[in-house]
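For this depiction, one protein chain was excluded, whereas all remaining protein chains were kept in their positions.
Moving on to subunit A:
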Amino acid sequence: MAEEKHDESLSDEAEWSDDGVSSENEKVEESDSSEDEVAPRNTVGDIPLVEWHKDEEHIGYDIKGKKLKKQPRKDKLASFLEGADDPKNWRKIYDEYNDEEVELTRDDIRLIQRLISGRTPHAEVNPYEDYVDWFEYEDKGHPLSNAPEPKRRFVPSKWEAKKVAALVRKIRAGLIKAPDEPKEEEANYYLLWGDDTNSAENKKRINYIPAPKLKLPGHEESYNPSVEYIPTEEEINSYQLMYEEDRPKFIPRRYLSLRSVPAYDKSVKEMFDRCLDQYLCPRTRKKRINIDPESLKPKLPSRKDLRPYPTTCYLEYLGHAGPVNCISVDPSGQWLASGSTDGTTRMWEIETGRCLKVWEIGEAARQISWNPVADRPILAVVLEYDVLLLNSGMGDIDIQTKTKELLHVSEPGATEDAAVSWMQHEKHDGIRIKHFKAVSSIEWHSKGDYFTTVVPTFKRDSRAVLVHQLSKKNSDKPFRKLPGIPVTAVFHPSKKIFFVATKRFVQVYDLSKGQRIKKLETGVREISSISVHPGGDNLIVGSKEGKMCWFDLDLSTRPYKTLKAHSKDITRVTFHRTYPLFASASDDCTAYVFHSTVYSDLNQNPLIVPLEILRGHKAEHGRGVLDCKYHPRQPWLFTAGADSTIKLYCH
């Protein structure tokens, strides 16, 4: 390589030798830098030549201080032509500083090319040459530093002595121990529970609750369970539809031999979960009742001992064309009156079921009630705004004349604020008492002369409860104002006491003093009907949510017993007049018969026993049994249904 280079340079030389000085200089000096080769003519230094010498004749000064003249300007065309002719024109560079044209040699070009490609400018330079240590060590005879050895190199160290002394002191004091041999993993167990007779009981933690044990595995966890424990494909698929927490955690599978059982993949995870449960789960003691559910049932007296009571449907009274709203049994126990939405009121003979009489009123009867006195065969029928007092036509001639006399209004009268007006009803030969608003209930006094009607108006209206006297054809407003909208009102069977049921309370008034005695808190949402025990000290209240409350008036203003028997509204509750029975009828098509013994001993609570559920009516437009009444002397119950039948249940 070197030779070749040499040849080249030689050839270069041959080529360039006629050219001029530069190559000669190069050859002589053998220097790298091109500045060194030829000293620049101009000496002005690094100044903006173009600007400063723009208008001058010279471009600077040479080394001797003489002005360097600018060369005459060349004609552009001429210079172009010259360049076009000259094949070496591409090598020529105009040197502005010296104001001359320089022609690059081949070496210059090569050098430029190497620089552009990022190599060393000269090909012969090796950038990675081996290092040559120039210093000669041999035979020199002395170190670099000629200082004498210090004394401390020959005297024992005081600092070290101190350190050792300190260590010795520490070792003696037992602060530093000799390095132990790696400990052998030997847990030294001993008899921890020597004898359990010592007072270990005292040390027991008071409120420690041991963790519950894991559930023991059942048949289904076996590796080879019976066929019936393996769920079918559909069942397994149905697990996917379940909620995450309901889904069975373990799906039984059957392996035909022990060798085919794989490792259980969740064993570590389950153990981990157990660990988490043990230290993260709050523990409480829970009492789990493990008793027979039958033992929860109260011991009721046998039904057989409580007979007689109505159990089976014996008769049906057919004839009404619409739901039978109301029924009433006459005090002798022979006749039954019923009112229906088909606009008729009928009278039946109880024992035969024959319809004796039909009154075509043309308006739905809401309530119906026999006069409780036997020699006054009068029926009170509640229509929308009117109360009709009808002559039933029963009894001998004596009674009939008396009744007709009673049911005669000589001149139509009215109360001063026109709440009520009495007038004769021509068609059915009775009395028509017109009210200012719709009447909701009617109730006779036991003597048969007074009766009360309730007109649910608004709060504190004095006309809401009215007491009428039949003999004087007179109406009265016993209350100046009432606390709430009344629903129904009832007379006490023997005393001068009056019960008014508002929506949630039952107000008890003393009629002789004209003041309120009690307010019974039922706790139900809406009262539908009330009934007073013939003894007069007990009261039952039926509500529209299906609850029934028994009040002992001597005991408390709160219910003695609340029974939730029905799933729908209770339409009517009623006591039997002589037997210890009461009943409730409801829209869920059932009627309940209860036994209720009231003891004369005040210390003994009344005995209430549910006896029988009477079914048989059919639901119509969401209504079931609309009314129920007991026979006055027999333990029979009449029920009126929305399916336009009346049923008689006997024992």
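As a convention for this text, a contact is a pair of C-beta atoms (placed from the backbone, for glycine too) under 8 Å apart; a residue touches a chain by one contact, two chains touch by 3 or more; residues count from 1.
Everything below uses one rule, namely that contacts and distances are computed from a predicted model.
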Study note, to complete from the structure: Name check vs UniProt for the chain missing from the figure, options "WD repeat-containing protein 74", "Phosphoribulokinase", "Ribosomal protein S5 domain 2-type protein" or "Pescadillo homolog", returns "Pescadillo homolog"
Exercise for review: Taking the full complex into account, find the residue in A:57, A:85, A:124 or A:265 that is in contact with the omitted chain.
Suggested key: A:265
**Study point:** On subunit A, residues whose C-beta touches the chain left out of the figure
**Key:** 177, 179-180, 182, 185, 187, 189-193, 196, 200-201, 203-204, 207-211, 213-214, 216-219, 221-232, 250, 252-253, 255-259, 261-272, 274-276, 278-284, 289, 293, 296-298, 300, 304-305, 307-308, 311-312, 314, 333, 351, 563-565, 592, 608-613, 615, 633-634, 636, 650-651
